[in-house]
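Working notes for the structure below.
A protein chain is absent from this complex, but the other protein chains hold their places.
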Amino acid sequence: MKPVSANITDAVGQATIVSGSHRGLLDKIFLGLSIRNYLGQLLTNPVNWILGLILAIGIPLLCQRYLFGLQAITHGSQDYPWGILLGFGLFGMVPLSASGFLLSTTVEIFRRDDFLPIERLALLNGLLGYFFAVVFLLVDLGMPWRLTYPMVVSFGPAAVLFLVAWHVATYLSVQIAEMLPAVSEWADWPGLKRFIKKITLGLTIAGIILSTLHQGALGALFCYAPAKIHPLWIAPEFQWLHFFVSSIFAGLCMVIVVSWLVKHTMTWRCDRRYLSTLDGITLGLAKGAALAMITYLVIKLVAVAHDQEWLLLISGWGLYYLLELGLGTVVPLVIFAYGVRHSRVTMVRWGALLAVAGIVWNRLNTVLICYNYRLHQEIPYWKELWVVLTVLGFYFIVYRFILYRIPVLFRWRQ
Amino acid sequence: MRAKISRRTLLKGLVAAMASTISMAPSRKSSAHDFQGYETNRGVLVDVSRCVGCRSCEVACSREHGLAPPPGLVDNYRLLDQQQQGMRRTDQNAFTVVNRHESPLLTHPLFKKTQCNHCLEPACLTACFVNAYTKTPEGAVIYDADVCVGCRTCMVACPFSIPAFKYDSAFAPQIMKCNFCFDTRLSRGRPPACVEACPMEALTFGYRNDLLRVARKRIRDTPGRYEKAVYGEFEAGGTSWLYISPVPFEQAGFDIHVPRQPILNYVKDFLAVVPMVLTIWPGLFAGIYLLARANKTHKNTNDHEDVSDETSER
Partner (left out) sequence: MKQKISRRRIWIILSLCAAAAFCPSAAGAPRQAATKIEAPEAALLDALSNIYEGVRFDHELHASYASCAECHHHVAGLPSADTACNSCHRLGTSASVLDCKSCHRNDRFSQQSLSEKKNQTGYHIDIIGLLGAYHLNCLGCHLSLTAGPTGCLDCHRRKGPGPSTPARVAGQEERRAR
């Protein structure tokens, strides 16, 4: 990885420093390298070889899915209608993508300009997370070509999923709009940026509303199965709140993790402002995440108390529940508390990684493991797992592609 | 000057925020507020004590709907014996299945037929975001494959785990489920194929209200023969298919964890939150914005520090 980025640094570092706006589109796309050099550096990067391997197997699997139906890549379980494709791809990705609305709220509404250097990364993380959640949905839906039906053909407005569909669609548009200033700088369309700036506040508030509602709605979806999911993982009165509050720290932790990775793997692309402020920002984010975690633990406790589930806690499922909550929330919380107090940034970052894993684990528990807990356990078919990996591969490629080019980690110099 | 522009921005923003969200506020039919079911709701009373497990209903059903014939009827009638590890469930090839259940209270096995129970307030219907499901006044819960997107939320929502998905179809997958023979029979006042095929009249077709009286009469007239409850009278808010059993229902293969209120009730809490968020959030966050900005401007004038450079760079 190192030699490659060093390579590009020469070419691109120069490019960005010399000027941004009056370079040609090809130069912008190929980072100022000739096509031959660009392809050459792609091939020397070991990460690309791993990605290539994933896609080489994954793309044929995707073709199989679209030619022969879901049965070809999943177990096609009637008992587990939602497999890991949705369990991870939709229910796991969306809380991690709450970063967009959280940071835009922090900066635009709360006017915390100290978080400005990371706002765009959080917005991009949100946008891509949502976009790829939709990609996962397109793989998993029986008839993906009918994705727009709830918007244009037939309405079921009393259904929670109807809200989710509309909110995700609207919020995706909002997030695209929020990213447009960065794109406009890159593409040299100043008018666009000026227009978006005028409606930033509206976009941000719309983002808060839409996020609150559909992060909650994803939880409320499980209220449709109050008796199928283990009672510890479902509290119909509070489920939406559990999902919403956990998405707050999930989104913040995801930003900590992504900004950390980017700092190490794309140092050449980060400007001095980003690199110098990141540690302080990380601690600030961790502080916010810790507050959300405490809230989350309290409302989880309220749910157990409300439904009188104390005895369930000492059953096998209860221990598993405590393990999830302990590893996924309590341990990161302790790490954050200690790390923030003693300014141990690396420690905080590992804690954030643990919290991210914990949230994905919680969502998988709700969708797959504790769903139909009285029936057999569904273990995903390897092809389904590989397709998840494949979509994540595309996610990674797009994420990296944008970070390399659009001014997210650096400021565009005029 | 700056304040003026911001105020206009603020208003614009509020309008944008409201417009983008208010259009999707859930509107619920007022008639669904306390829905007691249609007077004309037909149903079937299943008398588990009468079923002998011949599976004629499965045959009749598969013929009626053009499905693959049920497995193991002629060449392998030990099929029911093999099920002791796991019950057969409805799937894309079978809208109804009969399973055998052993009860410690009886010297012979019991057979329980499973199919869509055609709830009075169906969970599948309330969970569907394209309105693919319809509850007909005759009582059937029918499905329209033409608008279905294949999200399978109905399968998650159904408390009886009935709807099945045609996973093996790439271009026309759809939900497969019993439709009470609505198109071919029920809409013309005829009983469904399974009922007509049942030689033991373990399946009694009629108006649901009448069937409840019949069920209670059987329980009353033959003391000790039946459990003193009708499964489906209250389950999931009431179902068109009703069951009486000689043993406690869980011993005859019934899911006794099914809630006794409509599944819709469990999501109403969230649906009530939606308008609340739509009402409170815009004002709340706009207010915070104004406070934070005022605070910032105040501080700035005190500190003689210019942040406008910083913000303009974004």
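Descriptive notes on the structure:
First chain written, first letter: the chains are A and B, and each begins at residue 1.
Quick note on the criterion: a residue touches a chain if its C-beta (ideal position, glycine included) is under 8 Å from a C-beta of that chain, and two chains touch if they have at least 3 such contacts.
Predicted, not measured: the structure shown is a model, and the values here were computed from it.
Taking every chain of the complex into account, the omitted one touches B. Residue B:195 is the one among B:195, B:230, B:258 or B:277 that touches the chain not shown.
In the full complex, subunit B contacts the hidden chain through residues 50, 52-56, 59, 63, 69, 73-74, 77, 80, 100, 107-109, 111, 189-191, 195-196, 198-201, 204-207, 209-210, 213-214, 217-218, 221-222.
Criterion: only the chains that are shown with their structure count from here on.
Centroids built from CA atoms put subunit B at 30 Å from subunit A. Those residues of subunit A whose C-beta lies close enough to touch subunit B in the complex are 65-72, 74, 76, 78-79, 81-82, 105, 108-111, 113, 116, 119, 141-144, 146-147, 149-150, 153-167, 170, 174, 181, 197-206, 208-210, 212-213, 216-217, 219-228, 236-237, 239-240, 371, 374, 376, 411.
Considering their complex, residues 6, 9-10, 12-17, 20-21, 24, 26-29, 32, 86, 89-92, 123, 126-132, 147-153, 155-157, 159, 161, 164-170, 173-174, 255, 257-259, 263-264, 266-267, 269-271, 273-274, 277-278, 281-282, 285-286, 288-289, 292-293, 295-296, 307, 310-311, 313-314 of subunit B touch subunit A.
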